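Right, I'll just put the structure down here and ask away after.
The complex appears here without one of its protein chains, the remainder shown in place.
Just so it is clear, A, B and C label the chains in written order, and each chain counts residues from 1 on its own.
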Amino acid sequence: MPEKILNSINITRLEILDATGTVDEALMPRLSDADIRKMFELLTLSRFFDQRALSLQREGRMGTYASILGQEAAQVGSAFALERKDWVFPSFREMGVHIAMNYPLHLLYQYWAGDERGLRTPEDLNIFPICISVGTHIPHATGAAMAAKYRRDNHAVVAYFGDGATSKGDFHEGFNMAGVFKLPVVYICQNNQWAISVPREQQTAAATLAQKAYAYGFDGIQVDGNDIFAVYKATKDALVKARAGEGPTFIECFTYRMAHHTTADDSTRYRQEKEVELWKSKDPILRLKLFMQKRGLWSAEYQAEVDKKSKALIDEAVQRAEAAPPPKPEDMFTSTQEQLTMRQQKQLGEL
Amino acid sequence: MPEKILNSINITRLEILDATGTVDEALMPRLSDADIRKMFELLTLSRFFDQRALSLQREGRMGTYASILGQEAAQVGSAFALERKDWVFPSFREMGVHIAMNYPLHLLYQYWAGDERGLRTPEDLNIFPICISVGTHIPHATGAAMAAKYRRDNHAVVAYFGDGATSKGDFHEGFNMAGVFKLPVVYICQNNQWAISVPREQQTAAATLAQKAYAYGFDGIQVDGNDIFAVYKATKDALVKARAGEGPTFIECFTYRMAHHTTADDSTRYRQEKEVELWKSKDPILRLKLFMQKRGLWSAEYQAEVDKKSKALIDEAVQRAEAAPPPKPEDMFTSTQEQLTMRQQKQLGEL
Amino acid sequence: MPKLTMVQALNSALKGEMERDKDIVVLGEDVGKDGGVFRVTEGLLERFGSERVIDTPLSESGIVGAAIGMAVSGLRPVAEIQFMGFIYPAFDQIFTHAARIRSRSRGRYTCPLVVRVPYGIGIKSPELHSESSEAFFCHMPGIKVVVPASPYHAKGLLVAAIRDPDPVIFLEPTRLYRLIKEEVPDDMYTIPLGKARIVQEGDEMTVIAWGSMLHKTVQAVEGFDAEVIDLMTLNPFDAATVLTSVKKTGRVVIVHEAPKTCGFGAELSATIAEDAMLSLKGPILRVTGPDVVVPLPKLEDYYAPSVERIRKALEEIMKY
Partner (left out) sequence: MPKLTMVQALNSALKGEMERDKDIVVLGEDVGKDGGVFRVTEGLLERFGSERVIDTPLSESGIVGAAIGMAVSGLRPVAEIQFMGFIYPAFDQIFTHAARIRSRSRGRYTCPLVVRVPYGIGIKSPELHSESSEAFFCHMPGIKVVVPASPYHAKGLLVAAIRDPDPVIFLEPTRLYRLIKEEVPDDMYTIPLGKARIVQEGDEMTVIAWGSMLHKTVQAVEGFDAEVIDLMTLNPFDAATVLTSVKKTGRVVIVHEAPKTCGFGAELSATIAEDAMLSLKGPILRVTGPDVVVPLPKLEDYYAPSVERIRKALEEIMKY
């Protein structure tokens, strides 16, 4: 074409740790052995959390639940890069983020058992309540970043969402404002290849999700979402950039939803078992384990200890969640506004 | 960066006719002398239409009006490429499109005078009513293209909107579905650099609007919107592609809103007169005139004749619009649904 | 006649209508391969192909917006919004366009669109999966709102909605999807929109309900001489049937699960207070959800009107 070229864009992918546990040393972020062990322990705890949630649900002790199986590295790896006071806007499938941020486990179980009290974030964290309506929390992250920028308080803001969320108008409006105001925000997409039964290729015709960032004048990057080092590095870099006032970044974590969409879903209706099989070999925890083995950071005893510790934490959390007294009818009313309306008072009386 | 490159995108700009009236012959689309004259006449008629609307408004004979001054080529040039039965989804600043499609002029005046009857498109055209809510008609074009594709009726679909509309969620959702289903639709943005008082650079941080198409997996191109040949060629090519089943195209017409946003606006509050001056030299009609002069297609007598004919058409349209009997109160009711509800019947009786 | 659940009855309506008219297409999230998260569209993809049964991106405004474009250009789309809690992103498309296209084009364009929406509390689901916001759509001139309360009516009303020349919001009570089985004809039949039905006749009070609340109402009225009305269409609603009944009984109780303030019960009550005031023996009572955010499962039983709360109101009204 003889037309003038106005702009050229390259969309890149970052990979550090491969499925055999080998890392690209040139790209490897600085992480101490203790950091790496901590990552492994958080991944393991996340998986234990998830497995227990699924079995509680089967036993009728919990409501509909959205498994994070397979996505642990994309969640723990990114959250590992955050400061405690950073603002986090999660969707409903990011318990690995909660866990890495040290959100009380029993509250997570309480929430998934159908109790709003599980969403009351402890005062020392700035995690927003889980957002069920897909993608609608993205503009909140944008707004929180406007506030952070205005106050110069050096908090960064992170929003998490799935591949399906990229089709929503709110994704667009939130991203666009972040670009215009050059905000300290990092958008992290868990591209787990499925939005219930809709595969990634039917969600959008774009070759990558990462490239969507360029529509808003900032950078997008795809990372291997099952590679905890790549996820960590991309997030860390994006956060440094955000705090330096250099604007937003979009990170597409290329991963896979290993389980059904939720416990109410039957994924055999719409996807092939062999696709799931293929991804098993890319398991994010296995991969880190192989790496640690090579580094001498893993042993059978260590694993046993990690498992034991995880199980104990989960046991305790479940117990605590289930020991909580049931919510009271007035709990429905009390936080509608700061004060009950006259009408609400009357209605409460009538119950 | 040592990362893998997944995808590379170039955003291009098409220019054929420059401000001196010189064309790039290699790019020049095939157009007969009659075609070129027709284009000139439609441009002139559009300008006459616009000038008269502004003066009627000043005299209190018309409501708030949005001038198309400076954008005539982007409108007439693109509409010139359309077939009569193609579906057109305009916004509120595309009267040049209506005029090129032969929409009755008096209806346009009637509409802008605050009378819905002006929006009843004649049966032989498929122009959708003017959309006031910015960008919200974009998904309609997507849906009409789904219908056209399903029926294999070979109608293409075109949606027109401004630079401001690109920030709306509906732009995103409509574009994304068009990409996924590879629809026969052409989206034409009149980037006139302003959305009321908000300049293009504050609307989005993207270097071009054209590049937004790549977020949806299809092509976007910027054209000089004051260059009627470039606009025509880009639209024609996109329509051929659409009819061949090769999917959507996004065309950014780079132009300028020479007038106030509407007759209710005062643009001196937010933009510099010298910016407007700069664009005067890029006038789309002047440019075509210079070209025609060189080609021997223009003479003072021809101009006088075109002006006279335009004025006569406008006079007649205004007269006809103003001679229409005022709408009746029942007109408010009659097309809410196919049939009046009982309640509406009662309400009508009470008026 | 086969006994069907509401899910099956709706599925049968869609199948039958799609056989009849190839302008009918179905679109929404997971309506194709998955057959809809509630399986209402099950088997349609296999039968009618992916051009007519369209799995869309996750994009409610886009779904309704595209459906409007289809409807305007002559198709008859049936869009699904996965849960009522996710219809709000499409609110603008419904209000600004679906409702107004006929009017705005002075009749040149019409919008024969059905938006199917599972709604209501009672299946212990996550946030925003239990909403009942019918009243919003009843305040939109140009939009019809329909709510079936049984498999038989679900089928007849859905067929009528699909054949209607104007946009219809079709609300499906999730709690009833599989709760009741009922004889449902194989053939296509319609139940006219805009007409209520008297579920049982009675002389001492008029009790009005729709959707899943109808069943609780029918249980609650046991032992009372109550006339029970299933409204079926909320907009435009069948004022004649309501007023005739009220003029006979002189007492009114309205039941709905949406929050009280500005719920559809308000319109019913106001209509009665305007047009049948002199027949009334006592106040017009509303038994509704409280003015709170619809709670998660652990509190949902407190939220929705219970048989007991309805009975209390019936007892109360009988004091007049």
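What we mean here is this: a residue touches a chain if its C-beta (ideal position, glycine included) is under 8 Å from a C-beta of that chain, and two chains touch if they have at least 3 such contacts.
The model shown is predicted, which means the values in this text are computed figures rather than measured ones.
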Chains shown that the absent chain touches, full complex: A, B, C
Sole contact to the chain not displayed, among C:Glu80, C:Glu127 or C:Asp164: C:Glu127
Contact set of chain B toward the excluded chain (per top definition): 63-64, 92, 111, 113-116, 132-136, 164-165, 167-170, 195-198, 202-204, 264-265, 269-270, 326-327, 329, 331-333, 336, 341, 343-344, 347-348, 350-351
Residues of chain C in contact with the chain not shown: 61, 85, 88-89, 91-92, 95-96, 99-100, 103-104, 127-128, 133, 135-136, 138-139, 141-142, 235-236, 258-259, 261-270, 272-275, 277-278, 280, 282-286, 291-293
Touch list for chain A against the chain that is not drawn: 87, 89, 116-117, 119-121, 123, 126, 128-129, 133, 136-148, 150-151, 169-170, 173-174, 176-177, 180-181, 331, 334-338, 341-343
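The criterion applied here is as follows: only the chains that are shown with their structure count from here on.
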Intercentroid distance (Cα basis), chain C paired with chain B, Å: 40
CA centroid of chain A to CA centroid of chain C, Å: 36
Centre-of-Cα separation between chain B and chain A, whole angstrom: 43
Residues of chain B touching at least two other chains: 169-170, 173, 176, 180
Contacts with 2+ other chains: residues of chain C: 56-57, 59, 61-62, 89
